[in-house]
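Before we start, here is the structure in question, set down as structure tokens.
A single protein chain has been removed from this complex, and every other one stays in its place.
In order of appearance the chains are A and B, and numbering begins at 1 in each one.
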Amino acid sequence: MNNPAVICHKVDKTFQQGELAVHALSGVDLEIASGGFVCLSGPSGSGKTTLLNMIGGLDRPSGGEITVADLRIDRMRMSELAELRLHHIGFVFQAYNLIPVLNARENVEFVMQLQGVAAAKRHALAMDILEEVGLKGMEERRPGELSGGQQQRVAVARAIVSKPALILADEPTANLDSATAEKLMQQMRDLNTHIGTTFVISTHDKLVMSYAKRLIKLHDGKIVDDIAQQ
Amino acid sequence: MTNTTTLLAWRNIWRHPRRTLLTIAAMVFADVLLIFMLGLQLGQYRMMIDNSLAIFTGQMQVQADGYNDEPYMYRTIPAADALAEDIRARTQLEAVATRGYGFALVSSETRTLGAQISGVDPQFEPRVSTLPGLIKQGRYLDGKADNEIVIGSTLARNLRIEPGDELTILGSGRDGSMAATVTPVVGIYESGNRDMDRMMLSMPLDTFRDVFSMGDTAHSIVIGGERERADRIATGAQAALADKDSLVLLDWETLMPGLKQAIQADFTSAWFMYAVLIILVAFGMLNTMLMSVLERTHEFGILLALGVGHGKLGRMIVTESAVLATTGMLIGILIGAVVVGYYLVNGFTYPGMEAMGERFNIPSVLRPEVSLRSLLPGPLAVFLATMLASLYPILHMRKLRPTEALQAV
Partner (left out) sequence: MKTPTFMLITIAWRNLWRNHRRSLIMLTAIAIGLWGMIWMTALMRGMVDQMIDSAINTLSGHVQIHAEGFLDDPSIERTLPPVRDNPALQSLLDSARVTHWSERIRVPAVIRSERDVLGVTLVGIDPQQESGLSFIADSVTEGEYLAGVDDRHVLVGRKLLERLETKSGRRIVLMSQDPDNNIAERGFRIGGVFDTDLQVTETSYVFAGIETVRAMLKMGDGVSEISLLGPDYRNLDALAADVRAAAGKADTKTWLELDPYMATMLGVMDGVILIWFSIIFVALSFGLVNTLLMAVFERTREIGLLQALGMPPANILIMVLVESLIMLLIGLLAGNLLSWLTILPIQDGIDISGVAAGLEWAGMSSTLLPAVKSSDVLLANAIVLVLGIAASLFPAWRASRKVPVEAITRIWQ
């Protein structure tokens, strides 16, 4: 394939906690190929979320270089990062994934709307994808009227609907029962296989790890293990 | 209210420093504004009253009953000089002067006009009236000569006379008889009061009594002195009137109802403005307290579940409001005092003030009053309004059930 989807070179992230400096990431070197399906695992506080933050351009590293879609994102301005996220990256968060004042369909349509997709087209796309994640009939409900798992599926639908090149997911299955989790992972793998979307997923869930093509283990902000699977 | 409650309240209100600061700032803004405006108003009223009374009216007057409403010549005070002396003795106040008033046709060589004549006691008049000090040409009555007169500037101009010229005075006396005399003008005064300058002239009381057949009577005994002492002076004067049924003691509010009501009218319209301001600040407080209660719904749920009663929660919110409102009030009063203090020293003026000043007998530089009367009402009103506003969040909280509270995020 072509260039790697993500390159991290000596990425450091230090949080200043008063007097104390917390090294959330130290010297992370990582290359994720386009079309990869990567799992980040490791104990709580090992730096998984921080690494995803860095890759998604949500926060800046304290040191090192990060390249996403051939762009050096550690130097980019906020508005450029917003542009990049809009067109290249999809997010699934652990919780509080949805805009509370928009209903499920509107949440899914939101990103497409920002991208300037015509109303009729995005409506149809949103309805299809919601059906695909098993939310047919719940399109007009607001997040408050959906269960945690249902909300999570809306978030996944939103992340995949505009077919971004890279999807970042932080413990997407944390609130789901195993059957639902399995279905969700299946959908992600399908997308990965058919369209070549790159996935980076952080998780504690063995089930999720079993779907990964590559499993990266973090400990104290360092990569301690990097296993190719299947 | 225990210290812990206050401490807790203090911590709680600083959860959102910016919100708290904005809420306090709104209160301080209103407090300072109210203190400033009220101080200015009171200062202005005091000057209006003092200056208006000082020119001619005095703090109070003794008159025959009914004279103030319908000033007929025959409504007089008998043996007026003796009574004035009695009042001086009882009140220990020199500023007590006897006057007679009459209307007459006044003619110069070329002009004839109607004018108000007052007969004054040259010895005591300067103690109750600033008019003797406002002579701009010639001199005031010195008490040496009987037959002399001082006259308002506009009247002098209209009569085309100067000091040294003679005036013929023609009127009717107390008994309806003809009153006539020829008198030299010795001085011209300019009081700044249009009516007084246009209409009035003064002559020695003795001459006035001769001309207008007044005998030993007079129309009023003017009592001056400081307004702060007015109550004690009034008691003394009243004692002197004890056995005189036909005489009354009138305070300045009765003597100058226009002044009193002008002040009232101004005060009323000012309070309308103040009320709007206070209501707006109260709404700000209402919003802040409601926010602070709503965002703690979950927390209150836990407290309720733990068995803390609604009453206790209510007291906690009241304490928070009280701490907030008190802080605002104290800072407001402090800054307000500094602001009015500054203007007390340096004076305050605004464009158009001069014209207003002329109309209402006040100087064109105002000095605000700095007293409890000017410092406290505004901030207290803001305090009460904001405390009242914080009742709504409490009522809202009272309806809270633990289960629903716990469901809130």
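Quick note on the criterion: a contact is a pair of C-beta atoms (placed from the backbone, for glycine too) under 8 Å apart; a residue touches a chain by one contact, two chains touch by 3 or more.
What you see is a predicted model; the values in this text were computed from it and never measured.
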For a quick check of understanding: of B:T112, B:S177 or B:N346, which residue touches the chain that isn't displayed? B:T112
Which one, A:S46, A:T67 or A:N97, makes contact with the chain that was left out? A:N97
Candidate in contact with the missing chain, chosen from B:I13, B:A30, B:L141 or B:I233: B:A30
Of B:Q92, B:S177, B:T235 or B:Q264, which residue touches the hidden chain? B:Q264
Hidden partner sits against subunit A at residues 49, 52-53, 56, 58-59, 78-79, 82-87, 89, 91, 93-102, 110-111, 113-114, 116, 158, 170
By the contact definition given up top, give the residues of subunit B that touch the hidden chain. 16, 18-19, 22-23, 25-26, 29-30, 33, 70, 72, 103-105, 109-116, 157-158, 160, 171-172, 199, 257-266, 268-269, 272-273, 276-277, 279-281, 283-284, 286-288, 290-291, 294-295, 350-352, 354-356, 358-359, 396
